[in-house]
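The structure that follows is given in the form of structure tokens.
Excluded from the complex is one protein chain; the other protein chains are retained at their positions.
Then we have chain A:
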Amino acid sequence: MSGHTALVPEQNNNNSNQENKTSNMRVSEKKCSWASYMTNSPTLIVMIGLPARGKTYMAKKLTRYLNWIGVPTKVFNLGVYRREAVQSYKSYDFFRHDNKEAMKIRKQCALVALEDVKAYVTEECGQIAVFDATNTTRERRDLILNFAKENAYKVFFVESVCDDPEVIAANILEVKASSPDYPERNREYVMDDFLKRIECYKVTYQPLDPDNYDQDLSFIKVINVGQRFLVNRVRDYIQSKIVYYLMNIHVQPRTIYLCRHGESDFNLAGKIGGDSGLSPRGKQFAQALKKFIAEQEIVDLKVWTSQLKRTIQTAEFLGVPYEQWKILNELDAGVCEEMTYEEIETQYPDEFALRDQEKYLYRYPGGESYQDLVQRLEAVIMELERQGSVLVISHQAVMRCLLAYFLDKSADELPYLKCPLHTIFKLTPVAYGCKVETITLNVEAVNTHRDKPSNNLPKSQTPVRMRRNSFTPLASSDTIKRTRNYSVGSRPLNPLGSLLFPEARDGADQ
């Protein structure tokens, strides 16, 4: 979506020249996301903190988020390297600071990991590397800073400080007990050994010092699981986004439910897009959804829908307050809105083929691509992170994007994730990821899924051109007047307002 061009425009103003320039602009357009484009130099995110402070949790979550918004990111976990080097872990003695041999091995592992970081950035086009280790001494951090300086990487530290013994114990039980270091050991042993391991680090721990030694470094200190933050010298766009993200995530248990609207009339007709209402089976689904939600017995469940009829009608059946997000609207298919796939294949065969070649980046003329959708949904993701339990009633493409975020699916997989009608995805955060349960509500519906075609697509002579939004959205003939979604905006809520004023706007909010 972004692109700067180094072409020098000709003084000649004739039309064909203009067309050539336009198509040249299309060729030079980068395929990367806005976030990726705005991230200039490679950045090394360096985690800091005693064991069991949530470093790996934050590292993995942050990496998942950055990859989802299109910034290639990878975690380099020093523990993994150590386990490679020292095949079998015996006890906390390995981590004693006076264990010279072990110290040598651990330093060696750090150097190997940094070499891998370099390879990731230079050979694999990575933009962000997350160096996940304790990094608790100035000596170690200086080593990393030198490495970064030699390679012209920016460095951003993320330190996790926590002195709440309950949090630490919970972390140990949740993720350390199942670590490869402790294969068949009882809980008590794990807890005991791990706490002693932590003590080994405490002896030499030098926290970041923003007042003196570390005043020129860029970093965020996360204190007591997000209760407090200290942010020092944020230097660019991506660091600002990272800080914002870390300040919005939390670890309270909660559940996220994702589902599509009930089957719609257009679904039955095989048409994509548009703004049709629920079919009779769709209404049945909405009823079943209501029952399901009641059975789940969730405290304080938020319900979000898009601003298209079919999700709103679905939510209406639930009989609970819900919030409408315009940005949850289905992917805009531009000129192909309200057509069936057969019609598209007949009327726009090139477009149809292009889309199958590169479904994530392909943008409908006058419409959107999955990549555009991800950018638009970022605000939803950020708010989902802030919230507790939420039910999001959305659409196929939208749900694929959201699911890809939670399940860490790549841009290649995203457009082919299976999100059938009348099925709920129940996501529960667990350890370093998300547990997902699919619940089919046993109400029949059409299948709207299209797999990636396996036939050999004719490779065009020239590379796939990512069409820019350069066609006018064609107005569909509006024979049936659509309910317009009136923007209520932020006026003070006046609950009886529209009942008192009969000349209320045409198509006031559904």
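Definition applied: contacts are C-beta pairs under 8 Å (C-beta built on N, C-alpha and C of every residue); 3 or more make two chains touch, one makes a residue touch a chain; residues count from 1.
Simple rule for what comes next: contacts and distances are computed from a predicted model.
Enquirer: For the chain not present in this complex, what protein name does its UniProt entry give, out of "Nicotinamide-nucleotide adenylyltransferase", "6-phosphofructo-2-kinase/fructose-2,6-biphosphatase 3", "cAMP-regulated phosphoprotein 19" or "Transcription initiation factor TFIID subunit 5"?
Expert: Going by its UniProt entry, the chain not pictured is "6-phosphofructo-2-kinase/fructose-2,6-biphosphatase 3".
Enquirer: Just to verify: which one of A:S41, A:Q287, A:Q307 or A:Q357 makes contact with the chain not shown?
Expert: A:Q307
Enquirer: Which residue among A:S240, A:S410 or A:T440 touches the omitted chain?
Expert: Only one listed residue reaches the unshown chain, and that is A:S240.
Enquirer: Among the options A:Q227, A:Q252 or A:S454, which residue touches the chain absent from this view?
Expert: Missing-chain contact among the listed residues: A:Q227.
Enquirer: Of the residues in chain A, which ones touch the absent chain?
Expert: Residue positions of chain A that touch the missing chain: 1-9, 13, 18, 21-22, 25, 34, 37-38, 210, 227-234, 237, 240, 243-244, 247-248, 275, 277, 302, 304, 307, 312-313, 316, 321-327, 372, 375, 379, 383, 386, 468-476, 478, 481-495, 497-499, 502-510.
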